[in-house]
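Removed: one protein chain of the complex. Kept in place: all other protein chains.
Per-chain residue numbering starts at 1, and chain names A and B are given in the order in which the chains are listed.
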Amino acid sequence: MEYFALLLGSGLVIGATYGLVGMGFAIIYKATGVVNFAQGELLMLTAYIAFSLTQGLALSFFPLLLVTLPIAMALGVLLERIFIRPMLGEPAFSIVMVTVGLSVILRGLTIMIWGPDPHEFPIGLSTTVVHLGPVPFYPVQLYALGSLAIATGGAWAFFRFTRLGIAMRAVASNEAAALLMGIRVDRIHMLAWSFSAAIAALAGVLFAAMFKLGPTIWFEGLRSFPAVILGGLDSVLGAALGGLVVGVIENMAQGYLGQGLREIAGFVVIVLILMVRPYGLFGDRQIERV
Amino acid sequence: MRGMLKFALLALGTLSAGGTAAWAAEPGITDTEIRIGDVNIMTGPASFIGQAVSVGSKVAAAEINAAGGINGRKIVIHTEDDGYVPARSFQALKKLIEVDDIFALNGTSGTANVLAMMPLITKANLPTVVTTAPNELVYNPVRPSVFTIGASYEAAFFAQLKYIHEHNEPKTPVYGLIRQDDDFGVAVENGYSRAIKELGLKDGIRLKYKKGQTDFGAELLQMREAGVTVLANGAIIASAANVLSEARKLGLDLQVADVWSEIMPPSAKLLAPAGYSFFVGDYIASMTDPAAVSWLERTKQYMSDTDRQAVNRYTFITYAGLKVLAKAMAACGKELTRACTVENLKKTHGFETGGLTAPISFDNEKQLGGTEVKVYQVNLADVSFKTLTGYTQY
Partner (left out) sequence: MRTGHFKDSYASLVALSDSRTAWVWTGLMALALLALPLLVGAYSLTLAVTILVAIVGAIGLNLLTGTTGLISLGQSGFLAIGAYTNGILLTDHGWPIWASLPAAGLVAAAISLLVGIPSLRLKGLYLAITTLAFSFIVNYLILFFEGVTHGSNGIFLGDVTIFGFDLSADRPLYYFTLAITVLVALGALNLGRTRIGRAWLAIRDHDIAARAMGIDLVRYKLLAFFMSSFFIGIAGALMSLQIRFINIDIFGFLLSIEALAIIILGGLGSVAGAILGTVFLTLLPEAIRLALSLIVDPNASTYSKYIYEIRGITYGVVMVLFLRFKPDGLIGLWRDAKKFFVNWPLAY
């Protein structure tokens, strides 16, 4: 039982990072119908920017976020303006490929600026192990779980209650109609990118603080695919939940079956889920007419 | 409609203008220079290896050239990037051979990369010193023109586990292994198996993981369930650090043997916070070893600031590799040929590297030298490495 609880604990921790990254995917997909293949690179770039900030200013977690998140949002806006806005009206597939190109650019740029060396990324949190029942956590891991909860709650409230959130849902459900109702669709897209970049930054900082900062952390983007697919590409809350589920499944698969199964457990699960529910667990079923 | 294919042809044609190399009696040699190739990881996450390697080549070449070159010929280094992708290593070596017209190869990327280049190397009888991939797969079977420097991961792990067994063994010694699921991981496991068998150790658990994995929560729990007290940590860099960090979280009391890449300062700094005084077995001098310190002093005139930052163990070994190669080439006199160089490399015996490695000899069946390993232990306070044993053959 204790073994199970410990597996659950470490599964939730890694799941929280999947969830955060997955939310970033879902926000952009919801608003623009595009899977942003540069999400992992966005995470990488913002994490490195935050790293430079801690080096220069010795900021602790909350001040660091206060500085990093606006920078990330500005970066999101910038990338949307330069790379995505000019593609408005092109097929989704082309825009997806633009994000693929963007990912190559960001990856090269980051390594060029910060070099290939890995770094320890302290964010001013204690490293004393905390026990919740039998399960040990590093404080930063609890912050990650907390951040996921807050981000999920925030996203839920935003989409439910704010004008902007409702406008975003309108754009997601029918872009042309939303445009006709006077919603500035281009602004909504820009907003989606900036929110997504902010969440990527949050995920990046937490991920790097837990698992070190190195030039391979962009891969975290791909690893989070099962989470976002499980939840449904267009479901922001589903992605968060999907992340936790995938994280736990990975750890259970490794803990009980072994054989390095963790690396594919998430992918096997989504293949199975998609056979039953082709739009993920919480995704909107597209009704098509000829 | 398919006529446009002629563009493809045109493009190829233009390219070939640079592609056809003049046939010299012996490739890569002119009256004034000898061209040496170097295929390495210059881009991507592992580029710290390639950067360090190219500094090693550069310094060795500068030093040799400053002393008058090899029988009057200067050494010129041609570096190609393979980004750690075997298919690109093949492509890169093809270019070095056909376009840059190299005479020999020094500096060779990872194991799979060398293997992908092997058919080309054998075919051209290209004198090759493998400095960064001392893997069994490289020297077994022996290729006549390929010479390898360095201990295998197998020997390095055996050395550490033996040291732990003899000097630092915990009260209830249970050994555990975690390793990558590739050729490198297999070599690590061989060392572990050998230690288990020859030293009669208790084998608790063996785990595999996929390269680049970050979360090791479940794996370390498995270790704990198996009662592991001595961990052979075959993970590298961030993964290695994450393994130790998970171990610390679970409060495991461990003796830890690590991969030699963890002796490099950026990597060691990642591992240190977990608080385990880990061991490393390496066939190359550590950065704080007197041999390395005096080398850095002696060669600083040849290095720029960026070069100096890139220096690590791969620099030393590549430097040594080019020096061995240069000695073999010099012994051929003015009439330098590949066959003669290979012949002289084969005769290499007890080549002194000033302590950067043990003396190098290739006059054995495997054409493998510098295999003696030192065991180091990290000093957590300043992340330096204490030398525990001299160069020893395992």
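Assorted remarks:
As a convention for this text, a residue touches a chain if its C-beta (ideal position, glycine included) is under 8 Å from a C-beta of that chain, and two chains touch if they have at least 3 such contacts.
What you see is a predicted model, and the numbers here were worked out from it, not measured in a lab.
Per the touch definition above, the residue from B:Pro127, B:Gly150 or B:Gly185 contacting the chain not shown is B:Gly185.
The chain not shown here touches subunit A at positions 29, 35, 37, 83, 86-87, 90, 92-98, 100-105, 107-109, 111-112, 222, 225-226, 229, 233, 259-260, 263-264, 267-268, 270-271, 274-275, 278-280, 286, 288-290. Contact residues of subunit B toward the unshown chain are 1-9, 11-13, 15-16, 18-21, 42-43, 47, 51, 81, 83-87, 90-91, 94-95, 97-99, 112, 115-116, 118-119, 123, 137, 181-183, 185-186, 210, 304, 306-307.
We take it that only the chains that are shown with their structure count from here on.
Distance from the subunit A centre to the subunit B centre is 36 Å, each centre being the mean of its Cα atoms. Chain contact summary for the complex, subunit A toward subunit B: residues 3, 6-7, 9-11, 13-14, 108, 111, 115-120, 127, 129, 136-138, 207, 211-212, 214-216, 219-220, 247, 250-252, 254-255, 258-260, 262-263. Chain contact summary for the complex, subunit B toward subunit A: residues 43-48, 51, 181, 207-210, 212-215, 217-219, 221-222, 225, 237-238, 241-242, 245-246, 248-251, 266-267, 269-270, 273.
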